[in-house]
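Working notes, beginning with the structure itself.
Here the complex is missing a single protein chain, while all its other protein chains stay put.
This part shows subunit A:
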Amino acid sequence: MYASGKYSSRGPALIPRMKTKHRIYYITLFSVVLLGLIATGMFQFWPHSIESAADWTLDKRSVHDAPVVRLPVSSPIPERGDLSCRMHTCFDVYRCGYNPKNRIKVYIYPLQKFVDELGVPISSTGLSREYNDLLSAISDSDFYTDDVTRACLFIPSVDVLNQNSLRIRETAQALAMLPRWDKGMNHLLFNMLPGGPPDYNTALDVPRDRALLAGGGFSTWTYRQGYDVSIPVYSPLSADVELPQRQPGPRRYFILSSQTAIHREYRAELERLKEENGEALLLLDKCSNLSQGAASARKRCYKGQVYDYPQILQESSFCVVLRGARLGQAALSDVLQAGCVPVILADSYILPFSEVLDWKRASVVIPEEKLSEMYTILKSIPHRQVEEMQRQAHWFWEAYFSSMKAIGLTTLQIINDRIYPYAARTYEQWNNPPVVKWSSVNSPLFLPLIPPRAPGFTAVVLTYDRVESLFRVITEISKVPSLAKLLVVWNNQNKSPPEESLWPKVGVPLKVVRTKENKLSNRFFPYDEIETEAVLAIDDDIIMLTSDELQFGYEVWREFPDRLVGYPGRLHLWDHEMGKWKYESEWTNEVSMVLTGAAFYHKYFNYLYTYKMPGDIKNWVDAHMNCEDIAMNFLVANITGKAPIKVTPRKKFKCPECTAIDGLSLDQTHMVERSECINKFASVFGTMPLKVVEHRADPVLYKDDFPEKLKSFPNIGSL
């Protein structure tokens, strides 16, 4: 509405004076004509390449019904891939555009059967089972679009997974015939077995202009870093065999070699290693007595003894993956699946998805020349690391190798990350297995910074109507040297705060914020008025803290800006009888929480509490008028993995837990409720993030036999 109004009001200035209705009429007319002509022209001059095909319905179909396209002998052949291609030179980024989801759109060409002039197909297999899986997975994903005009990436349905089954020249011609080919711009080809005898090139030999190649078995000389994607060679066994889960740990064999076609030079080398190290090595080969066929792929032999493959891989800590004719080996996938750490000996090989995967955490790469030193090298790896690698290897397989879907979508995600690098998945997202993702923490305030003292802190006092007590608190806090500002959060909607003249006179700015609802979470709102990093949350009845204690608390916070630094400490305990968590406020030797009735913390946690609190915790706290401090302790511990810091000795706090409710009779139920909070929060967080420590922070010279007046913080611990 607004926009259209704006345009019509601008209209008259742009167009020569004319009667309004005529003007509109002419404009419409001309634009219609113009559009029509443009459209016609487009159709006339659009490059046409496909000869003929019958109309083809999508229902009742099979690969045999795919329209046949006959390639003329003279049909153009694309240029060989350009080795200097990079995203900024050979990829048209305008097609991807800016979109709020930061997701590329991928189009898949409909299946066609390309034949030469004699009717011989360009590929001996046609659409393979795996390529069918791959394209189907992509079409089911968020990347897919069936609108060719919106696509940023195009995937031909011409199956080039295995170069052996292709007629190179004709395949290239077929690619060039694709209606949107445009020099291969923004086209993605998937190839797992490149090259052919005798040279076995490491990249697909089909000329392909500027098309991106997702290839298995790239060498450093053919891989265009940042342009191509190195993918694994899919192992069909993945789909057939389900291996039982095996926990990482020591295995029966130390090193296993299970590939069947190892060059004799390398086999000799392996045999020598076996002689030196005996039982630790298992050296398998194909079984000579078995008939050929699919079954033989599942058996391996050593001196007449038959082993099941890939099950035997689970019996070894390390599994050798040697280069064959090609650099990429399907065995790598089997090895990872078995949770065996691959020992990769394939010089110049670009490991699958190396752009994003940290292979050093899942494999050992050894130069082929050092095959003879393999045993010593592997022995030097710490046990704990081997277990980590076993876990990591299996997780790589599960996430990125296990199916054509996994391979395809990982490839697209990598390309997506290049186009929207600022929204790319992180190293942790790519590389941390779920168990690590679950237990590890990446503190958002990770830089070891000790902020300068000067900006001071902002004290946020939550109050309802205890004006007298509030004024005493304000007066006390105002004596703290590093106080920068006082913010009173007035949580009483029925009563106005006292007049300005009645407030105590303090040397720092004092602001009163009136809230709309009486909610506990108001105390943790990231008010714009808080201009310092450090926040001191304090209740309106905490008058027992001395200026030294508060100043010292601030100093400690500066050393631990990513933690809650508070005065009264509390503990959570596991109640074995009840089988649940229990809240403890007695004198204990341990601390896992500090109360936010008096605590310093970083303003960032206000933001987290308000906007990122998991589940319904925030509402729950507001509804029950309790446990906001426990929630804050959970939140901070969960995101930083660190315990809070209790400062200074225990004082007689006037039942700080009773701030919300007065009267001793309610005290008991209040405590019970706090135990319940811990159990509820632990279930919402899905874990118990609180960390227990046995220390508290005191000034360096606390209780030391030293003149009090020379101490920085003498007045500490008075009751």
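Assume a contact is a pair of C-beta atoms (placed from the backbone, for glycine too) under 8 Å apart; a residue touches a chain by one contact, two chains touch by 3 or more; residues count from 1.
In this section, contacts and distances are computed from a predicted model.
Trainee: So one subunit is absent here. Using its UniProt record, which name fits best from "Exostosin-1", "50S ribosomal protein L20", "Auxin-responsive protein" or "ALA-interacting subunit"?
Mentor: Record says "Exostosin-1".
Trainee: With respect to the chain omitted from the figure, which of A:201, A:277, A:296 or A:515 is a touching residue?
Mentor: Considering the complete complex, A:296 is the one touching the chain left out.
Trainee: Using the touch definition from the top, which of A:441, A:578 or A:623 touches the missing chain?
Mentor: With A:441, A:578 or A:623 as choices, the missing chain is touched by A:441.
Trainee: Out of A:75, A:162, A:230 or A:258, which is the one that touches the chain we can't see?
Mentor: The missing chain is touched by A:162.
Trainee: Can you tell me which of A:485, A:603, A:618 or A:680 touches the chain that was removed from the display?
Mentor: A:603
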